[in-house]
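This is the structure I have questions about; it appears just below.
Up next, chain A:
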Amino acid sequence: MKKLIAAILACMLVLSMSAALAADKYVIAMDTVFKPFEYTDAEGNFVGIDVDIMKAIAEDQGFEAELKSLGWDAAIAACQAGQADGLIAGASITDERKASGWIFSDGYFTATQCMTVLAGSDIKGFADLSGKMVAVKTGTQGAAYAESLKEANGFDITYFEDSPTMYQAVIGGQCVACFEDTPIMAATIKENALPLEIVEGSENEGAPYGFAVFKAEKQELIDKFNAGLANIKANGKYDEILAKYLD
Partner candidate 1 sequence: MLRIIDVYGELLLKAMGQTLLLALCGLFFACILGLIFGLMSVVKNRPCNIIARIFVDAIRGVPMIVLAYFIYFGVPYLLNTIMKIGGVTLTALQAGTACLALNCGAYMAEIIRAGIESVDKGQMEAARSLGMPYWRSMYRVVLPQAIRTMIPSIINQFIITLKDTSILSVIGFPELVNTAKNVLANTFMSFQTWAIVAVMYLVIIQTLSVLAKHLERRLKHGL
Partner candidate 2 sequence: MDSKNVKIHVSHLKKNFGKLEVLRDISNDITEGEVVVVIGPSGSGKSTFLRCLNRLEDITSGEVVVDGVNIADKKADINKVRENVGMVFQHFNLFNNMNVLRNLTLAPVDLGKMSKADAQKQAMKLLERVGLADKAQAFPSQLSGGQKQRVAIARALAMNPDIMLFDEPTSALDPEMVGEVLEVMKELAREGMTMVVVTHEMGFAREVADRVIFMDGGYILEEGTPEEVFGNPQNPRTKDFLNKVL
């Protein structure tokens, strides 16, 4: 019995030491599918712009990043609960989110948003949406863009939880259009040969994506991210990553 207790205590000691040794290890929460920022490729590897940027910055700054693909809602909750240190999930930097106590890094990517319709659709502009149903993904800038146009153009919005379901709603005819980040939309249509087309001239000015932490004591992680981001932009690593996913 004594031996057993001793063994357990020893294990706990080792574990706590290893935790202490890995003080520079951060848990980063991410979305599950937000192509091409994060997704699982055909080989089962978790990849994407967010993934590669995070890895590159961690390497540059000499910390270990443990990436956890939790999903959008769970990633937010995990940071609030302290289960994760930071969040990188194509999250736009908004004043409302800052007002809730979140701290954002410098923008690491600026995407414009656009309207996408079924190929050959009658919808040529926002005015054609009057009385129709529009699909967006919860919490995206696309959703915010659609919301800003809703009143003036008299359409309704359905909120989906992931992009594939949103596209399906347009292809299936449940909604006439969807609003999505332009590079993502273009890449997805091309890659999957979807019967969709981006409406010309429907882009907005765009908003930057940021890495985010919830607590002020995580400020050092933001500083490291910003420093690392500047470095990989300077050494060409950043452009390399974008080129890999956005062409």
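Everything that follows uses one rule, which is that contacts are C-beta pairs under 8 Å (C-beta built on N, C-alpha and C of every residue); 3 or more make two chains touch, one makes a residue touch a chain; residues count from 1.
Per the selection procedure, all candidates are chains of the complex that A comes from, given by their letters.
Source: prediction; values computed, not measured.
One candidate from 1 or 2 touches chain A in this complex, that being 1. If you check the complex, the residues on chain A that touch candidate 1 are 72-73, 76-77, 80-81, 94, 96-97, 99-100, 102, 133, 135, 138-140, 143, 158-161, 165, 168-169, 172-174, 212, 214.
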